[in-house]
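Now for chain A:
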Amino acid sequence: MAVTGILLVLFLIAHMLGNLKIFTGAMSFNHYAEWLREIGAPLLPSAGFLWIQRVGLLVAVLLHIGAATVLALRARAARPVRYAHRKKVRGSYAARTMRWGGVIILLFVIYHILDLTTGTLNPIGDPARPYANVVADFAPARWYVTLFYTLAVVALGFHLRHGVFSALRSLGQQTPRGEQRARAVALVFAVALCAGYLLVPFAVLTGLVS
Partner candidate 1 sequence: MNLTLRIWRQSGPEDKGRMVTYQVDDVSPDMSFLEMLDVLNERLILDGDEPIAFDHDCREGICGMCGLMINGDAHGPQRGTTACQLHMRQFSDGDTIDIEPWRARAFPVIKDLVVNRNAFDKIIAAGGYITAPTGSAPEAHSVPVAKANADAAFESAACIGCGACVAACPNGSGMLFTAAKVTQLSLMPQGQPERYTRVIGMVDAHDEAGFGGCTNAGECTVVCPKGIPLTSIGRLNRDYLAATSKRGDTPGT
Partner candidate 2 sequence: MELFTEGDPIADTRAPDGPVETRWERRRFEAKLVNPANRRKMTVIVVGTGLAGGSAAATLAEQGYRVKSYCYQDSPRRAHSIAAQGGINAAKNYRNDGDSVHRLFYDTVKGGDFRSRESNVHRLAEVSVNIIDQCVAQGVPFAREYGGLLDTRSFGGAQVQRTFYARGQTGQQLLLGAYQALERQIGLGNVEMNTRHEMLELIVVDGKARGIVVRDLVTGEITTEFADAVVLASGGYGNVFYLSTNAKGCNVTATWRAHRKGAYFANPCYTQIHPTCIPVSGDHQSKLTLMSESLRNDGRVWVPKAKGDDRNPRDIPEDERDYYLERIYPSFGNLVPRDIASRAAKNVCDEGRGVGPTKLGVYLDFADAINRLGRKAIEAKYGNLFEMYERITGEDPYEVPMRIYPAVHYTMGGLWVDYDLQSTIPGLFVIGEANFSDHGANRLGASALMQGLADGYFVLPNTIANYLAAGPFEEVDGGHPAAVEARRDVEDRLQRLLAINGDRTVDSFHRELGQIMWEHCGMERSEAGLRKAIDEIRALRDQFWQRVRVPGDGEGLNQSLEKAGRVADFFELAELMCIDALHREESCGGHFRAEHQTPEGEAQRDDDHFAYVAAWEFTATGEPSVLHKEDLNFEYVHPTQRSYK
């Protein structure tokens, strides 16, 4: 869980930084998208690195989901009879929403790939014009896309807040001061990532990027 989670987190950081390139203009953004395909050239064929990365991510996601499923099944098996009086959350809200949050994020990722990678669900859907795709995607008229995107990113934020903390704990963080630091790191990280990801659609929505 922790190891695959960390791989995915690294990807999220890179992906967010890439997204923010949109503020440097259409040329630059498209160029960045083009560069992604060229990494490793000439050793690798075009988009070779991208495919390696995609396969890697897919494996990580599958392992992550696999581990989560095992944990969820174990949890279910571990409590065959439910409580009649449902517990209030007394620990952490983020921790209690990991599983449903994870499902939301998964659904979003599928949509997101169909939208901005394959272009199937995108109004423009031209792989050569990523900047235009993004702008068209978050156009004010398509507010529901932005809303869904926002929800997914917030869910991701919660997921990360507990996920990062939990990963550090699983990898052996063990002191009370360390726990405070780990919680702080997780919170700052989750908020920063949320903000980074939300900047783009809201910039489009408000016309800052067009």
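Basis for inclusion: all candidates are chains of the complex that A comes from, given by their letters.
Note that a contact is a pair of C-beta atoms (placed from the backbone, for glycine too) under 8 Å apart; a residue touches a chain by one contact, two chains touch by 3 or more; residues count from 1.
Remember, it's a predicted structure, so these values are computed and weren't measured experimentally.
A.B. asks: Can you tell which one of 1 or 2 makes contact with chain A in this complex?
C.D. replies: Among 1 or 2, only candidate 1 touches chain A here.
A.B. asks: Give the list of chain A residues in touch with candidate 1 in this complex.
C.D. replies: Residue list for chain A touching candidate 1: 1, 70-71, 74-75, 77-92, 95-96, 98, 162, 165-166, 168-176, 178-179.
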